[in-house]
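Just one protein chain is left out here, and the rest sit where they should.
And now, chain A:
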Amino acid sequence: MKYLENRKYVIKGIYLLVGIVFALRLFYIQVIDRSYKQAAETNAIKAIVQYPFRGLIYDRKGQLLVQNTPVYDLMVIPKDVKDLDTLRLSQLVKLPLEDVRERLKKARAFSYVQPSPFYQKLSTREFAYIQDNLIDFPGFYINARTARGYPHQSLAHALGYIAEISPKQLDDSTYRGYRPGDYIGKSGIELEYEQYLMGQRGVKYKMVNVRGVEKGSFRDGTYDTLAVAGENLISTIDLDLQAYGEYLMNGAKGSVVAIEPATGEVLAYVSSPFYDPNLFTGKEYGKNYMALLNEPNKTMFNRPIMASSNPPGSIFKLAQALIALQEGVITPNTGYPCNQSLVKCSHAHQAPTNLEVAIKTSCNPYFYQVFRATINQGKSKNTFKDTAIGLADWREQITTFGFGTKLGIDLPNEKSGIIASPTMYNKIYGENRWKFSTIYSLSIGQGELGVTPLQMANFMAIMANRGYYVAPHVIRSIGENGKPLPQYQKRHYTSIDAKHFKPVVDGMAAVVESGTGRNASLAKLGIAVCGKTGTAQNPQGKDHAVFVAFAPKDNPKIAIAVYVENAGFGAQSAAPIAGLMIEKYLTDSVSRKPMEQWVLSRKYLEID
């Protein structure tokens, strides 16, 4: 019997063993392994993002360009829906019965207890109507949030728009901190200044139960942070000038870019055809976007910075003259005969006995000679090699004007354009297989050149400044009393000495006074406008009209480039538009109504 009694020790031993195993196991999962603590936190604590107000955007005179407007979403919590009259609901939201059922199904599939949007972006009118009737629909409520709004219809291309962040962006580490459903700048200023506009998000930590239902704040909100509103931006754009530019360009295709020369501030940024930015804010956003994207006139194409394949035409002669002066291969008094055997001249004109006359008459043979003097300086005995050396030197100088490079405007998708180079010709013709007779069309701004309208306007800012530019930009101040970004606070000097500008600028004044640019003249108002017409050859159809200008001649306030597609000579379309814009900006009014009428008639599109 005694040995049976000893079995109690076996049994007690088993108890003790189990107790020790349990205690050790508990020590492991409670004290050693930290992963359970983390799992518990993600389990029970939900971070709720507090969205700050997105920064507003003002124009240079303080007019609102972009504001936040309340939008209303009809939300539903399926759990709370009781005795739903689907037919009445469908009448209330003006949706087909099928659609209403489908939306309810979707909401239920998302979550039974959490709210989901039933019908988004109600207009204020719809909101008022639905709100009054909502009392009969338990489980439905209105959620107010803010969307972008525009008290005008202008500047869509530069402003850009915001939309829900894409799945691809969410995967990108650059966009860490964004969550699905967040709105983010997709183009224009909204994209470029996203980090300033978005502000700082706040976080509220809420404790949630297993079904995600909130159960009060975590540690009484010790770890919560407040949302900080986004920075307001002050644009360089003059909304009135912008709207007037769009008014003038309405119905035509092309660009108008106006810059304040001293600062590089973009005053007007017209890409035509244009669209009302409000189209991208409402319920119909997706539909409108697709319609514009597929439209044959390429409305979404941001012409001022993306139309980079077109040659600049005759306006390039100004740069050729400056480089030749700098190289010392001509003087302001150099004269060449208008020898049409070299290159044709579009019209009969007075003999180009000096640079000023040559610019005024835009004489092609003259600039052929000027360019040849620049390129073939006899630095090598071999004419092929000499041309290559000359072109490389020339290219180095012309790029200091901002041609062939991105100017660095604060808008996305800027193109650099094309400037011919020895490498390029070597590729086309082979090394030492090309010489001046191959490349001479560069002299008059044709051939292997591509210049954006922004680069043209910047070129005029250089002319106005007599030798430098500040990178063009559309935001002059981050915050109400801030500064532009640092890269917009420094001057870029060209390779040309300031003294060489005078003869060229004189020529430009003559162009407007008595040459091809007379349609841009503001002589009656006592304003000296300096300009240059151009025609960009277009292999696909009618040539594009170009006019660039700055004014006043002394102490210039505005530099402008007007580019009208398929409008032929710059004199008939682009020059009047530039003139009207300059007048509008400098005098705040337009006196030359007949000229305005002519532009609006679009008759210039019919002239051959």
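Here is the rule we use: contacts are C-beta pairs under 8 Å (C-beta built on N, C-alpha and C of every residue); 3 or more make two chains touch, one makes a residue touch a chain; residues count from 1.
FYI, contacts and distances are computed from a predicted model.
Trainee: The chain dropped from view, which UniProt name applies: "2-aminoethylphosphonate ABC transporter permease subunit", "Cytochrome c domain-containing protein", "Cell wall polymerase" or "Ger(X)C family spore germination protein"?
Mentor: The missing chain's protein name, per its UniProt entry, is "Cell wall polymerase".
Trainee: For a quick check of understanding: of A:Glu5, A:Asp83 or A:Glu98, which residue touches the chain that isn't displayed?
Mentor: Checking each option in A:Glu5, A:Asp83 or A:Glu98, the one touching the absent chain turns out to be A:Glu5.
Trainee: Using the document's contact rule, name the residues of chain A that touch the chain not shown here.
Mentor: On the chain A side, contact with the omitted chain comes from 4-5, 7-8, 10-12, 14-16, 18-19, 21-23, 25-27, 29-31, 33, 35-37, 39-41, 43-45, 207-211, 215-216.
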